[in-house]
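Heads up, the thing below is written out as structure tokens.
All protein chains but one are shown at their positions in the complex.
Each chain carries a letter (A and B) given by its place in the written order, and its residues are counted from 1.
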Amino acid sequence: MGEVILTMKDIDKSFPGVHALDHVDLEVRKGEVLALMGENGAGKSTLMKVLTGIYTKDSGTITYEGKEVEFHNTREAQDAGIVIVHQELNMLGHLTVAQNIFIGREFKKGIRIDDRKMNEEAKKLFDRMNIGIDPTETMSRLTVGKQQMCEIAKAISHDAKIIIFDEPSAALTETEIEELFKIIRDLKAKGLGIVYISHRMDEIKVITDRVTVMRDGTYVGTLITKDSTKDDIINMMVGRVIYEDPKTQNMVPKDAPVVLKVDHLNAGKLVQDVSFELHKGEILGFSGLMGAGRTETARALFGADPIDSGDIYIKGKKVTIKSPQDAVRCGIGYLSEDRKRYGIVVQKTVAENTTMASLENYMSGIFIDKKKEKEVADKYVESLATKTPSVDQLVVNLSGGNQQKVVIAKWLTRDCDILIFDEPTRGIDVGAKNEIYKLMNTLAEQGKAIIMISSEMTEILRMSDRIVVMCEGKKTGELDISEATQENIMNMATREIG
Amino acid sequence: MANKTTNTAGTNKSAIDKLGGQKFIVLLVVIALFIFFCAMSPNFRKYTTIVNILDFSYYISLMAIGVAFPLMTGGVDLSIGTGLVCYSLVGGYLITHQGWPTAAAILVSILMGVLIGVLNGCLVAIMDLPAFLATLCTCMITRGLGSIIVGGFGISWPAAGTPGGWFRKIFKIQMNGTNIPIGFLWIILLVIVMTFVLNHTKVGRYTLAIGSNKEATKLSGVNVKFYHIFAYVICGFFAGLASISYAAIFATVQPGSGAGFELEAIGGAIIGGVSMTGGVGSITGTLAGVFVICLLKTGLPFIGLTANWQQIAIGFVLIAAVLVDILKRKSEGN
Partner (left out) sequence: MGKIKQNPFVQKVGFNRIVLCFVLFLLYGFFCAMTQGRFAGMNRILSALNYAYFLGFLSLGVTFVIATGGIDFSIGPVMFCCALISGYSLVNHGIPMAAAMIISLVVGLAFGLFNGYLVAYWSVPSFITSMASMNIAKGAASVFTKTQSVSWPQASAEGGWYRNIIKMGNIPVGLIIFLVIAVICAIILNKTRIGRYILSLGSNKEAVRLSGVDVKKWEMIAYIICGLLVGISAIFYVAAYTTVQPGYGDQYNNEAIAGCVMGGTSMAGGLASISGTVIGVFIIALLQEGILALGFTKDYQLIITGIIVIVAVFSDVVARRRKN
């Protein structure tokens, strides 16, 4: 094993209301792949952003190549040889592949940008990586996987000493992952230090040398990959308390009526021929990788995006859903994965957000009955145990979990029978997660039908009665919870199609 | 939807794309309009009319080439119209009332354009004001300023043939009694230069990059603020050039006028395929777009519609151009 190239010691970082990193340590060596693991919100990405100068640390030291350093922006980090392949793609859709790779450090001939040389260099890079991408193609025309490869090519082209991969495989197909691993092994052999952030246990076992685990913003420990078992790592990640009770059997009575039936639904590229049924009182989990088309299915079903073809039946009756209004009228409520953008109006109060979908019920004549509005908001603050000083508080001041509760309240005031939870616990801290889970179970017991889209395997296995798995826009499997395992779900989620 | 653009897999370019996309269609529209007006009115077919159209096209073309840059960053510059008049007034005032040589006055006019460009750029890129609002304010300021400096009266730059009137020859020379519109050559030259700047230099590359994804450009280590400001400086510089061409073509410049010119320039750029949301655009397309506007402006009176109809027509053409842009993006998104 190589010498230590980077040491992060006692790194501390707080945001208003959140202690994101609590004295975290990290060590990267030359010629090794270090896995950085932890649940969503454990602080992995924050730690890497501190390293690359996107965030400034509150305290602690970073030692790189024997010297103490502090980068003020990504450019400084890049110049020093630390680059990051981001989880969210940072691309310029209108520019070509080569232009994207060399943005900010173009080759020049006098004042002229030497596009030909850039194309050649990009081609060389791709050849070295053994992938066939045309450097002159416009970025937005590539598939997500190809775009990811371009990001990696960009990182490599920086002549980096450390490359950080932030969940690189989330959007990739099996073959693309194989390619990625080949590239990583290659880089490793050249003596680079690799930090590999991922959730996927199998990948970790295959590609990494050591595993550093984080939990709730703290450093838990580091293991040698080949000497440790999957259970060791999982134990360190989850800390034994939270996910002890996966569901083992379907809680829905056999004769529960079908509330929603989706028949051969098509909408764009990512919803192809999707059919499923949803029963009263059921939690139907939607599993799959990023970009598998789960959110797109939900949005099409909710009328947020146009449907190309297919039928939707609610309680046996065929319905036409062309807009969210139609969906809401049919009794469907949608809780988006991106609350800030699609769920709440942050500059409005808890009460105003609560009645957003059902304002017509809180009118007296042409005026809004603010007393009645407050009453109903109060009622749900109490029944959902939302933590807010009052219902007049602006939603922006609430924590993620409490914002989610406000969105739930919004749909409950509408008395929706079908609720679609898209990543219900994303960005929510661990304690509040449990509350959301409890709430969902209660809702199901009361006879609501719930569709839950989740990328967290533990969440899927803990909450669902049945599981639908999607891959590349198609439904690739349907399982009862009693027969579901992490392995067979993953298999279906990465199934290669045609 | 956030990831809509990332999901397009097709890599086949259509035939029109290969010919230059919207540019090509707009060029066809220009030719069609020209043929239409020629067929409708015998007077339109005369040489003098064509010279006339070109005369009117210079200042709009120059403004449009300039404003294409802020548009491509995803912003806009509304101050170019009143700005043009302001610079023109000040330059003329220096010649007629202060006895400055014409060359110096031209320099001052262009310099003022650059300065207002810097101001706009700072307001937008550093102070983060919405571009249309910031430039609306500079629009008001330049309108007031020009009028105050010259004392509220119209200003005439030296006439052709009089001392200091040489600058009018930049745009039009007389040979054996016929007018030769050589200004058009300068415009073509500038279009070539700015096409080069847009496609082959850092300034152009980063202008498009900012319009495409400002945050990502910043993360790539580009000095985004500088290049964002620079787009407005280019725009201001061209407004300065436009002020000279305006003074050269028209006998007098009136204070308080100029509002509405920017609309013609912005309209031209958008018709020529510059996207309202930034990231896409071409200078040649912009020029073609300007000629759609100019042909409508000069052509409509020839078929019996008063000058007022032009305004209405330009309004609708502008909306049509934006609608085309929106529909195009929609179809690409799916």
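Simple rule for what comes next: a residue touches a chain if its C-beta (ideal position, glycine included) is under 8 Å from a C-beta of that chain, and two chains touch if they have at least 3 such contacts.
Note that this is a predicted model, so its numbers are computed, not measured.
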| item | value |
| --- | --- |
| From A:A304, A:V350 or A:L398, residue that would touch the chain that is not displayed | A:A304 |
| Identified contact with the non-displayed chain, of B:M63, B:A134 or B:C235 | B:A134 |
| Per the touch definition above, residue among B:L115, B:I173 or B:M276 touching the missing chain | B:M276 |
| Candidate in contact with the missing chain, chosen from B:R143, B:R168, B:H200 or B:H228 | B:R143 |
| Selected residue (touches chain absent from view) among A:K109, A:R329 or A:K438 | A:R329 |
| Absent-chain interface as seen on chain B, which is shown | 76, 123, 127-130, 132-134, 136-141, 143-145, 147-148, 152, 255, 259-260, 263, 266, 270, 276, 306, 308-316, 318-319, 322-323, 326 |
| Touch list for chain A against the chain that is not drawn | 16, 302, 304, 323-325, 327-329, 334, 336, 341-348, 352, 356-357, 359-360, 363, 366-368, 370, 396, 410, 414 |
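Note that in this section only the chains that are shown with their structure count from here on.
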| item | value |
| --- | --- |
| Distance between the centres, which are taken as Cα means, of chain B and chain A, whole angstrom | 44 |
| Footprint of chain B on chain A - complex, ascending | 54, 73-75, 78, 89-95, 99, 103-106, 108, 111-113, 115, 134, 137, 140-144, 147, 268-270, 291, 299, 305, 338 |
| Residue ranges of chain B in contact with chain A within the complex | 1-3, 5-11, 196, 200-202, 205, 208-209, 211-213, 215-217, 219-222, 279-280, 334 |
